[in-house]
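With one protein chain held back, the other chains of the complex are shown just where they sit.
Each chain gets a letter, A and B, in the order it is written, and its residues are counted from 1.
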Amino acid sequence: MSSNEYSPAIIALTTDFGASFYVGQLKGVLATLAPQARVIDLTHEIEPQSIRHGAIVLQDSIPWFPKGSIHIAVVDPGVGTDRRLVVADFDGRLVIGPDNGLLSALAADSPPRRIVQLNKPEYWATRPSATFHGRDIMAPVAAYLANGGEVEALGDPLQTLHPSPIPQVAYRYESDLEIIEGVVCMADRYGNVLTNVRIQDLPALTQPRAIHEWKLVIEGLENPHPGRIDRREISIVNTYGDANSGEWVALIGSSGRLEISIPNGNARDCLAGGLRRFHMVRKGTIDPSSSFSR
Amino acid sequence: MSSNEYSPAIIALTTDFGASFYVGQLKGVLATLAPQARVIDLTHEIEPQSIRHGAIVLQDSIPWFPKGSIHIAVVDPGVGTDRRLVVADFDGRLVIGPDNGLLSALAADSPPRRIVQLNKPEYWATRPSATFHGRDIMAPVAAYLANGGEVEALGDPLQTLHPSPIPQVAYRYESDLEIIEGVVCMADRYGNVLTNVRIQDLPALTQPRAIHEWKLVIEGLENPHPGRIDRREISIVNTYGDANSGEWVALIGSSGRLEISIPNGNARDCLAGGLRRFHMVRKGTIDPSSSFSR
Partner (left out) sequence: MSSNEYSPAIIALTTDFGASFYVGQLKGVLATLAPQARVIDLTHEIEPQSIRHGAIVLQDSIPWFPKGSIHIAVVDPGVGTDRRLVVADFDGRLVIGPDNGLLSALAADSPPRRIVQLNKPEYWATRPSATFHGRDIMAPVAAYLANGGEVEALGDPLQTLHPSPIPQVAYRYESDLEIIEGVVCMADRYGNVLTNVRIQDLPALTQPRAIHEWKLVIEGLENPHPGRIDRREISIVNTYGDANSGEWVALIGSSGRLEISIPNGNARDCLAGGLRRFHMVRKGTIDPSSSFSR
């Protein structure tokens, strides 16, 4: 369905700036240096300074953009320290950002073809500020790439990125139970909470309803009775239509990621406090050695 | 004043997604499938799941866009159920959205030239998610249209849309009083509340100040004295300049719609609770049979 005509370069922006004038200044630099490029707001509503939130959003969103697209990603609590800036090539999409884990969930899905550290100041603004490298370094670099520049010119090659802030899913058995251990990573605008478990992390589901075999168990929820630990078993459903209003459910969301929700409610408030753990459990029904192979 | 040169296709977005990464994913699909199109954010701040809010915004905003523009409208509490998706042609502007009433206020002003149900999956993403049809169905359809595709190819023709969630204005007489009955529909960012009454719903105003002949009466406002019903008479003015700070007023706003405001205050909080009714009243000064004809 795609067009085959000449297309302008695309520069997409993912930041924790909100809709502030900091975005405007960055766009002003792009309009000056790469006037032909099409600039797209992917989102500016990353939770301020949350590398984990940013990493999930990039992992779930960048693949929807075309090959050849250029991305500026700014969630950068270490700006002004000696953290590195990099550009990495994920299956033809170039992502520019700090090497603080922000790009590392992407890398887990699609090992970068090349990574270059941005250490050639001749491609930056003349005197970069100490606190706004998005405008002063990343935007000029993105413009250079949009104008046809070469990734390799921008600095020295790197072999690896900073480790991902998203823990890996773990698997274990207990007597005849299969158990998958995950963590809650972030909430979306609707109060759904997204986890590190994705559909490809689950044993092959031989039929659509097979997801019902699993229960999700989460402990330590906020509870009005101090001293009590609240443990909750949550059903896993196929669509929100299968859930009752106000009842906790889990399902595989539109990015293939397990999310926990309270339809017409807000799961976010109950899950405050960082990387909360949960597990999924079902009776082992088939040979374990094949069950967890993918 | 308009340019006559070749213009790129326009795809404008009206959603309740906020500025979230869900918008970003949808834009990624458009950038992939219709790289020539110009994508415009009309607004993403529709109150989540409020079809009524979305319907008013579309009715007041779509006509400002050029003929030939393509619109994606997503306020879709029924996603994943069997509600239909449609594309409808409103005076040359193509609007894609769920057939849940969202497009029906537009239709009241400008009966659609044609309506097509989106029921040809070959124009959609290969395996649409259950919860994000904006990205997986509506965006590919918009891209197809932006690339020159035909509306008729997308599915079967329909005769009518789902009824509008906006009640019609009603008229009645009581002894020598003319009475217009309306409802409050939504609040805007400034705390003004917009109603279903528009300037064309009023009897022809023979002179600009004639609007002063009307009083607006609204009952059951929030009141610190429980058990008492608060009834308020509100003056109708021509501009905010005619009102005192903190005093309730009503006026015809920039979209030709009657709005209720508290200058430097917030009328929204006093009008919580859905489709609140009010009426406008004036002494009948002319022959009723002509007064309400338009």
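Simple rule for what comes next: a residue touches a chain if its C-beta (ideal position, glycine included) is under 8 Å from a C-beta of that chain, and two chains touch if they have at least 3 such contacts.
Predicted model, so just to flag it, every value in this text is computed and none were measured.
In the complete complex, the residue from B:32, B:69 or B:164 that touches the missing chain is B:69. Touching the omitted chain from chain B are residues 1-3, 5, 7-8, 10, 12, 14, 19, 38, 40-45, 57, 60-66, 69, 188-190, 238-241, 253-255. Hidden from this view is one chain, which touches chain A at 17-25, 27-29, 31-36, 39, 41, 48, 80-81, 123, 129-132, 135-136, 140, 143-144, 147.
In this text, only the chains that are shown with their structure count from here on.
Between the CA-based centres of chain A and chain B the separation comes to 34 Å, rounded to the whole angstrom.
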